[in-house]
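Omission of a single protein chain aside, the complex is shown with its protein chains in their original locations.
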Amino acid sequence: MSQVLEQKTVEETKVFKQSQLSLKKYLSKFGTLLALFLLFVFFSLSSEKFLTVDNLMNIVNQASINALLSLGMLLAILTAGIDLSVGSMLALSSMLMAVVTVNIGMHPILGIITSLGVGGLFGLVNGLLLTKLHLPHPFISTMGTQFIGRGLALIVTGAAPIAGLPLLIQFFGTAEIGPIPFSFLLVLVVYIFMHIFLSNTKTGRHIYAVGGNKEAARLSGINVDRVLITVYTISGLMAGLAGIIMSGRVNSAFPLAGLQYETDAIAAVIIGGASFFGGVGTVWGTAIGVMIIAVLRNGLNLLNMSADLQMAVIGAVIIGAVYVDVLRQRKRKKNKN
Amino acid sequence: MTVNSADLLEIRGIKKSFDTNVVLKGIDLSVKTGEVHVLLGENGAGKSTLIKILTGVYPKDDGEIIWNGNPVELNNPQDAIHLGISTIYQELNNIQQLKVYENIFLGREVNKRRILSYINKKFMRNEAVRCLNELGQNGNELVNMEVGKLGMGQQQLVEIAKAIALDAKLIIMDEPTSSLSGKEVEQLYKVIDLLKQRNVAIIFITHKLEEIKRIGDRVTILRDGYMIKTLPVKTTEPDDWIELMVGRSLSEKYPKQKFKYGNEGFRVENIMVEGATEPVSFSIHYGEIVGIAGLVGAGRTELVRAIFGADPKSKGKIYIDGKEITIKSPKDAINAGIALITEDRKNEGLLLDQPLDFNITMASLRNYINKKFRLLNSKIIKKDAENYINELQVKTDSVDLHARFLSGGNQQKVVIAKWLCTNAKVFMFDEPTRGIDVGAKVEVYRLMNELVEAGNIVLMISSELPEILGMCDRVLVMNEGKITANIPIEEATQENIMKAATGV
Partner (left out) sequence: MRKKFKLLCVILATSLMFLSACNNNGTETTNGSKSKNKSEVDISIVLKTLSSPYWKYVEAGAKDAGKKLGVHVTVVGPPSESEVMQQVNMIEDQLSQSPDGLAIAPIQADTVVSTLNGKDLPMLTIDTDSDFKGKLTYIGSDNHSAGKTAAELLIKKLNKGDKVAMINGALGNPAMDERAKGAKETFEKSGIEVVAEQPADSDKAKAMSVMENILQSHSDIKAVYAGNDDMAIGALRAIKAAGLDIMVVGTDGTEEAVKSIIEGGLYGTIAQKPFDMGYLAVENLLNAINGEEIEPRIDSGLDIVTSENAEEFLEFLKSME
C-alpha cells in the first residue's frame, strides 16, 4: 500500500521537475528555431517580395545543395571530425557525370550512378586515408583530398565547363510539382532517412558514441574505423547527389563548382547546434542551420545588399550562433555539480 | 554560536541550489588555524559544491562566510586567492610543458623593475626554491625541471608550493592521495605536518578512513546536503563516522561471502603484452573472486587490456570453460562474453553527453534490433535501462539524464550496468571503487558477490589492500609485468602482498 503511494509521489515530482525546467530548456534548445523565425519576420517586413510562395520556393531550391552537403558534414562533425573536401567532391562527381552523359553520350541513369559513385568512392578514400594511414585529424586528410579533387575536376576538361545535360538530370534541378521544387522534396526525403538512420539504427548510435568518446566506444566493442569510413563515404554520396542537383539546375557541369562550399556547410551544422568536439548534433538542427543561412542570403539579395557586405553579415551570424552554443555549453558544465 | 578566536574560517548556514536541485541545505563549519579538518561524505553529499563556494567558483544562495572574524564575500576565484585560500584539485592544474618555477608563478609572472616586460627569472626561481624547501624538498634540484617529467606526487607538491608562494592560510585538498604511490603518500603526509607547523590550515577531502586517522584533527560529516556532525578524530572511530555518513549502520565494510568452488572457468596462457619481458598465465575458477594487487605501473591494466583485445598481444591463448577463444579486438572479447570495467570511467567507460539508456545499451545494440526494419527498438532499450537502474539503485529520476550529471558512484554503476547488459560471463574490474563513497563501494562488492553466485567469473584489480584482503578469495600479485605471487586468502597479509609487489 505504501509502495503505491511512494510510486505516485515519485511520478508527481518527476512531472513537476520536468515542467519547471522546460521554459529555460525551451529557449536554449529552440533558440535557433526562434532565430529563424525572427529572420523571417525581419525580412517579411523589410521586403514585400520575401513572404511570397515564389520566393519561399526559391529559398528552398537555393538551399538544397548546401542542405545535402551539410548533412554529410554533420556526420563528420558528429564524430569530432570534419570534411573539407565536400565542394571538390561535388565538382568532380558532376564533371564526370557530364563526361559520361554528354561527351560519351551514355544513358542519363548511368550519369546519375556515376555522380553518386564517384562521390561515394571519393568519400571512401577520405575514410581510408584517415583510418589506415592514422593521420592525426580529418582536417588534414580532407584538406589534401580537397586539393586533389579540385585538381582532378579541372584536369577532366582542362577547366572548361560541359553543357547540355540530359533532361533526366535537369529534372533533378529544375522540376516542380505544383509550386514545390522537386529538389526540395528529394532533400526532405533524404533528411527523413538520415534522421531515422542516426536515431534509430545501430550504426547511427555508433556514430554518436565514436564522437562522444572514441576510446569508450572502442572498448564497448564498436569498430571505430568502420564507423568513420561509413561517415565519410556517406558525405561523399551527399556531395555526389548535390552535384546532380546543381548541374541539373544550371544545365552544365563546371570544374570550379562548389568552391568553398564547405564553409556554408560547416556554418549550417554548427549553427544547428552540433559541437565541434563530437557526439552532439541532430539532423533537424542542421536543417534549421541550413535554412538560416539560405534565408539570410536570399533576404539580403532582396534588399540588394552588396555581396561583399553579405559576406560580412553572414560571418557575424556564424560567430553569434557559435557564441550562443558556447554559452549553452557553459551552462551545461555549471549544472554538472 | 560564539566566535572562537582561534577560528580561521567559519561558515554559517550556507545554502545552494541548482534550478530545483537543493544541494546544500544549511552548512555550519569551522576551521582552526593549523588544523587538518577532514570533510567526509558520500558522493552527492555536497562536498564539491561546498568547496566551490569557498573558492569563489559558485556564489552561495544564503549564509555567511567569516574569515578571521570578519564576514567576507567571495564573488570569484581571485577573491578567494587574495584571502589566502588555495585549492589542490584531484586533476592537477599544472602546465605540463612549463618548468616548476614557471608553474608556481603562473599568471603572476614578476617583471624586473624599469625594464618593460622582461621577466625577472632570478627572483621567481629563488622564491620557488624557498617555497619548495619549506615543504622539505630539494628546491634547487626541482626548480628548473619540466613539470610533465615529474611524478604525480612531485607535481602535487609543486601545486602546494604554489599555494605557499601565494601565502595561503587555508589549503583545500580534494582526494589528494587517490593517484599516488605509497611512498608519495607518506611524503605528502610529511608535507602536511610541515604546513601545520607553519599554521596553515587544511581542509582535506578523502574517502580513505585509515588516512583520516593518520592525519586528521577533526572530521565533519556531510550527508544529503546537511552537516551532520563535527567530531574529533583522536577520540572517535571510523565506524562512528560511517554510521553518520550513511545514516545506517554498516555491519560489513566488505560483505565477503564464500561460494562453492567450481571448475575452471577462465584461463589465460602465456600472454605476452607489448613491452613485457615474460609471458603471464593464470586461471580463475567458478565461485572465487580473484584479485590482482600491485603497485601503480606494475602492468595490471596492460594485462587485462591485452586480454580484452584493446591492446595488441604478441602471443597467448585464452580459454573460457576449456574452449579456446580468439580475441583480436574488443568486439571479439564482448562476443565471447568478456567484460572490461576500466579504471577511468569518464574517459573510457561513459559517454557523458548521452542519456543513461544510451550508455547502458551501447555495447549490446545488436540485441535491440527489430528484425523487420533493421531499426532499434527504443521502447525496449528504455525498459531494460530502467530495470538496470532500479536493480543497481542508481540515484536518478529518469534514464534520460545525461551521464555527466551523475555522481561518481552512480556513474560507476551505469558502467557496470552496461556490461551486465552484454550478458557477459567473465567480468574484469579495474579499480572498481576508485573515487566512490563507502555506501556505493559496498553496493559494488555486493554486486560482485551476486555475479559469482550466478555462475560468472570475477577478476578485480585493486590498489587498495584492504579491499583486496576484504573481498578476494585468492590474490595474484604483479610486479613489472610478471605475476610474482599467487596467494590464497587465508595466507595473504599486507606484508607478503607488498613484498611480492615491490620485488623485495
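Going in written order, the chains are labelled A and B, and every chain counts its residues from 1.
Keep in mind that, in the parts below, a residue touches a chain if its C-beta (ideal position, glycine included) is under 8 Å from a C-beta of that chain, and two chains touch if they have at least 3 such contacts.
Everything quoted here is computed from the prediction, not taken from an experiment.
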(request) Can you pull out the displayed chains that the omitted chain is in contact with? (result) A
(request) Check the options A:S88, A:T101, A:S183 or A:N298 and report the residue that touches the missing chain. (result) A:N298
(request) For the chain that's not shown, point to the residue among A:L56, A:L135 or A:V313 touching it. (result) A:L56
(request) Just name the one of A:L110, A:L185 or A:L259 that touches the chain not displayed here. (result) A:L259
(request) Can you list, in ascending order, the subunit A residues touching the missing chain? (result) 22, 25, 29-30, 33, 37, 40, 44, 47-49, 51-56, 58, 62, 65, 157-161, 163-164, 170, 173-174, 246, 249-252, 254, 256-257, 259, 284, 297-298, 301-302, 304, 306-308, 311
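Basically, only the chains that are shown with their structure count from here on.
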(message) With centres defined as the mean C-alpha position, give me the subunit A-subunit B separation in Å.
(response) 41
(message) So in the complex, the part of subunit B that touches subunit A is made up of which residues?
(response) 18-20, 23, 48-49, 52, 58, 308, 310, 329-331, 333-335, 340, 342, 347-354, 358, 362-363, 365-366, 369, 374-376, 378, 397-398, 404-405, 418, 422
(request) Going by the contact rule at the top, pick out the subunit A residues touching subunit B in the complex. (result) 13-14, 17, 20-21, 24, 196, 200-202, 205-206, 208-209, 212-213, 215-223, 279-280, 332, 334-337
